[in-house]
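Take a look at this one; I'll ask things after.
Here the complex is missing a single protein chain, while all its other protein chains stay put.
Chain IDs A and B follow the sequence of writing; residue 1 opens each chain.
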Amino acid sequence: MATQLQSSRLRRTAQWADVRRRGMGMWAYTLNRVTGIGLLVYLYLHLVVLSMLAGGPDMWDPFVNLARSPLFLALDVILIAGWLIHGLNGIRVTLTGLGFGTRSQKSLFVGLMLIAGIGTVVMGIMVFGS
Amino acid sequence: MTLEVALKVFRYKAGQPARYDTFRVRVPHTASVLDAIEAAWAQHDRSLTFRHACHHASCGSCAMRIDGREKLPCITPVRDVWRGRGDLRIEPLRNFPIVSDLVVDVSGFFQRMSTSGMVITRTAESYLPVAAGAADGRPRDARSVTLPEGVARVNRFENCIECGICISACPTMAASDKFMGPAALAGIYRARLEAPDEAESTRLLGFADGEHGVWRCHSGWECTEACPQGVDPAGAIMLLRRDLVKHRIRKLFGR
Partner (left out) sequence: MSPPHVIIIGAGSTGAATAHDLALRGLRVTVIERGEVASGTTGRNHCLLHSGGRYCVKDQESAIECIDENMILRRIMPDVLELNDGLFVAVTEDDLAFKEKFLGGCEACRIPARDLPLQRAFEVEPLLNPKTLAAVQVPDGVFEPFRFCLAFLATARRNGAIVRTYCEVNEVTRSGQSVTGVTFVDHRTGKTETIGADIVVNATGPWAGEIAEMAGVDVPVSPTAGVMVTVGKRLNNMVVNRLNKPSDGDIVVPQRTTSIIGTTSWAVGDPDLIPIPQEHVDKMFQQGEMLLPGIRQAPLRGVMAVARPLISKGGVDEREVSRTFECFDHKRDGIDGFVTISGGKTTTARAMAEKVSDMVCHKLGIEAECRTRDAPLASYRLFYQ
């Protein structure tokens, strides 16, 4: 048999990241992966921040000032968005993944992301308003 | 009326680096992409290798990517995928080893289809998908239509034509060499509907279980999106999962 061509392992494993010419299901899939990674990174940073508590008021107070800055608050809103997207889509994946509502998986995604969007806006107002 | 289309076709021969060749062909405006590829082969380059046989989407052999999307070129009109300018990109399916040009190695795929137990003709339907409507114009329930005399049970070819488009579209298939894949899993679902008894149905369910079976699917839903025959493999995978969970719960409670 003639020599066959196959794309590299790395290329194939990273294929999911290219959502061009893909359906809504792949958008949901990729969004879930990206927000999942994002939430993981956030978790690590959160633990680093909390460890500052051990350093007493001298370590903690400057951080609290930073946490009040507009940039930081904006990042908080992005975090909320990520959490809403990942959580709500996760519900969709759990439901459809056991055979419930499979025929409406697309409309379910659209609906849930709308809720995520509205939720982000509402929470954003609350975050910046306080 | 004709149109002149430029096909940008993926080329690969063993021992040489892969490249793209551009072929300009003139075809009737109603031509399919396969007609255009055939014209490129007949008029420009006889060394172009591509799979094709039936030209009406029953054999599944011509599946490829047209402008990056998995399609059957035999039933895809050029007008549907080409805007009238620029090149039309023609590439082989993803997630299959490439033999040469647009020809991929389907041996692993057919091995999995054999394991799935799906027979290419189905007999479990009570009648055939002919829109019910009597000669007198009144709508009829299809099940009330009688069988032709001497015909014990009706049968027809399966919706799945084993084209491999779902395999190409699946992100998990890309990353895993051992995943059974949407076609084979949907095949198990169909085979269970045709199974002669409960024992056979349970045996087939067992094939869908395991780390390379239904649990490996990550709900990309691309298979269902890309399938040209409406098989809905993702739906089949999810229903198999439901059956597996039910089965496990029953076993847990000793039934």
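To be clear about the criterion, contacts are C-beta pairs under 8 Å (C-beta built on N, C-alpha and C of every residue); 3 or more make two chains touch, one makes a residue touch a chain.
This is a predicted model, so every value here is computed, not measured.
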Which residue of B:A42, B:A124, B:L193 or B:I249 touches the chain not shown here: B:A42
Touch with the omitted chain, as defined above, among B:H55, B:H218 or B:R242: B:H55
Touch list for chain B against the chain that is not drawn: 13-15, 28, 30, 32, 38-39, 42-43, 46-59, 61, 74-75, 99-100, 103, 106-107, 109-111, 113-114, 119-121, 127-136, 140, 145-151, 154-159
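Everything that follows uses one rule, which is that only the chains that are shown with their structure count from here on.
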Residues of chain A touching chain B in the complex: 1-7, 12-13, 15-16, 20-26, 28-29, 93, 96-100, 102-103, 105-106
Complex contact set, residues of chain B against chain A: 12, 14-15, 18, 67-69, 94-95, 97-100, 105, 171, 174-175, 218-222, 224-226, 232, 234-235, 238-239, 241-242, 245
